[in-house]
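Left out: one protein chain. Kept in place: all the others.
Letters A and B mark the chains in the order given here, with residues in each chain numbered from 1 onward.
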Amino acid sequence: MSITVRKFDAVIVGAGGAGLRAAIQLSESGYKTAVITKVFPTRSHTVAAQGGVAASLGNSEEDHWHWHMYDTVKGSDWLGDQDAIEFMCKKANECVIELEHYGMPFDRTDAGKIYQRPFGGHMSNFGEKPVARSCAAADRTGHAMLHAMYQRNIKASTQFFVEWMALDLVRDDEGEVLGVTAMDMETGEIVVFHAKATIFATGGAGRICYSSTNAFINTGDGLGMAARAGIPLEDMEFWQFHPTGVAGAGVLNTEGVRGEGGILRNSQGERFMERYAPNAKDLASRDVVSRAITTEINEGRGCGPNKDFVLLDISHLDPATIMKRLPGIREIAIQFAGVDCIREPIPVVPTAHYQMGGIPTNYNGQVVVPGKRSQNEIVPGFYAAGECACASVHGANRLGTNSLLDLLVFGKSAGESAVEQLKQSPKAHKELPPGEIDRALARVDRLNSQKDGASVHETQLEMRRTMQKHAGVFRFADLLKQGVAKILDVQKDVQRTEIRDKSKVFNTARIEALELENLIEVAVATMVSAEARKESRGAHVRDDAPDTEEFPNGRDDRNWLKHSLWYKDGNRLDYKSVKLTPLTVETIALKKRAY
Amino acid sequence: MTTRTLQFKIYRYDPDKDRKPWMQDISVEVDGTDRKLLDALVKLKAVDDAISFRRSCREGVCGSDALNINGKNGLACLTDLSSFPEGKPIVLRPLPGLPVIRDLIVDMTQFFKQYHSIKPYLINNDPPPERERLQSPEDREELDGLYECILCACCSTSCPSFWWNPDKFVGPAGLLAAYRFIADTRDQATSERLDNLEDPYRLFRCHTIMNCVDVCPKGLNPTLAIGKIKAMMVKRAI
Partner (left out) sequence: MNRIVTGAHYGLKDWLVQRITAIVMALYSLFIGAALLAGVSGYDGWRALMAQGFVRFFTFLFIVSLCWHAWIGVRDIWMDYVKPAGIRLALHSLTAVALVGYAGWAIQVIWRL
């Protein structure tokens, strides 16, 4: 079967924040760039980010990138690479200012500067007290940002392939990445996007969990493609549960609610965070707050008839402030919780939200894998940025507002690195290896011809239930062990899914089946990595690694201060060391994490 | 948990096998955890995996799942199942006025073409300053009710003027975006933007029917924005 090949200098997969930021870099440098996206760019999940983007602009009080760096390292429970964290925190101001110049409608201070609000885990003077660092456009920061970047791309005449789904990486014998195969969803046609530089910005895979704040499209496509192409996935055991998803619906309520003065209360009306984080209280970092809420519920102090949620209260705030700073939250509360938060508190529970791990990269956005010469050998022609990548700046737990910053800084640096590579690349494209393209075709053929297979709907439900039960907010050694066996069983079903709809035209059943093949790679990587990590760190907290004098918070730095690397081939794990040396400043020394 | 059965009439058309569109009668059982129309649609897809529709964020910010629901445009993820009367089938059709690709999925090329035609990006030719361009909170407030548009196309596809001239009338969504940049104190291209709309079709095909205001799932008011553009043109002309 002959297959169309289209040549570009660079191909970017994903048109969320990271993909659009990288695309600006490439298009404005004049390179022929294709952006492949499953959904129209402004439908990407960056649009749902609410609270803000971190930058130490210091617009309302003194701030410094070094303090931001300290908070991020501490938030990561020291698993973050300190060189990448320094890079990100230093670049934050420049990237946010650029966005403002693109036209992003930030809220303003009385002096006309970008408005900033406090956010969980962001403190001044190395952890002293909360600081206003989150640059916000009401509670629609992600929406404002994504639209501003899409608009900038229109100006730069970026070429978008909208409603195309990338299927697999094209990688040659030398390990170099030469583009992707992708399917036009409208016609079912499969095309090879042959490129000198390939940037993955495919976002997260929150859909592995039963209850998630994530969009339907967050199916870890980039991670699945990378894993199938032999690239390991880093730190996949670390998943952030957002403390305040709307109970039942899972829809996100930004931490900005607490930044503006919101308070969490249990069934006795107690502000329970004072017990768990005497200093930062409701603005402690997300893993801490999520565990506190789960503990309150487990100990019988949850609210409602089933005592299965707590309350997020802002009814003491001035209604004008709510309407000005949190209008989207009020809409969400009315739509999905049936309460008007001006008068009543919102029922919330911790909900799966963000994947700290991903495709391993350095701070230039280049994908790195262990090789003969070093633990971090560059994969030529391959870049990743945003939630699908692991730079690693979030380590074991991400701070709120650092995700939007991550996609700006690393979207840009991945774009810059690709531009540098293209400047030095020969004019002609490297030849495509013939066998590589068959991998994607084989997956589609298998789906078309599968008989007596498993239902996609049932299989994905089973996967999500398994992840929820066996790898939740608190993790238990025996449940993790069972979870590994269970998720491998689900994986067998994923390999034999069947669809009844065989149409070539906009076949969403086929897309969902292909997405499930990506999700399951992420689910297996998560379960296997989590089972293996025998300590508690950040968002990964095990019952058999409790808080002791020897192991504060259950953290075991002697044995586990290292990144996990999961390989699909053989379902095996490897480890690499954490970079504790920053670029210019001194190492932020290990210590017990408390807020 | 209480369950109830919902009856649907759904517009179906797969050009790969159907000679013409048809209406499918189908029902699905929903329980208390299914609050929104999108929840029911996802369950329907488990029954018949060929039913095709777009969806993404399921919380009304991405704008994917705009449909014609019982004759009125809206987002499936923001439409309460409890708002439907008992005993009557829920009629779902694709957004009117745009070509159908398949089932509930329409070809939005024309809609986005109009959006792109108003140059939806900030134009400021001064060299960018080191820091942010300053804007007072009052000036920033001018953008409220404008920048929140999610490009779902509920408004433009409910507008008769857009139905008749989708190739020439910008439509409420595009005009709202045009005013968003006109109203931005940081933008310097106001005159060009007004010139770009000075035409019997592009702006002035709005006859203030206000269907756009009626259906906007974000509660925005394109008609008001259009009125402000017209007022600016008059002011400029005299």
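Of note:
Throughout what follows, a residue touches a chain if its C-beta (ideal position, glycine included) is under 8 Å from a C-beta of that chain, and two chains touch if they have at least 3 such contacts.
Every value quoted in this text rests on a predicted model; they were computed, and no experiment measured them.
Shown chains touched by the undisplayed chain in the intact complex: B. Annotation: of B:Asn165, B:Thr190 or B:Asn221, B:Asn165 touches the absent chain (contact as defined above). Within chain B, the residues in touch with the undisplayed chain are 164-165, 167-168, 195-204, 230, 233-234, 237.
As a convention for this text, only the chains that are shown with their structure count from here on.
Taking each chain's centre as the average of its CA atoms, chain A and chain B sit 28 Å apart. By the touch rule above, chain B contacts chain A in their complex via residues 14-17, 33, 35, 45-46, 48-50, 52-64, 78, 101-103, 105, 108, 112, 116, 119-122, 124, 128, 130-137, 139-140, 143, 147-148, 150-151, 181, 184, 186-187. Note for the complex: chain A touches chain B at residues 39-40, 42-45, 47-48, 97, 100-103, 105-114, 137, 140, 143-144, 147-148, 151-152, 154-155, 186, 215-217, 248-249, 251-252, 328, 331-332, 335-336, 455-457, 499-501, 503-509, 512.
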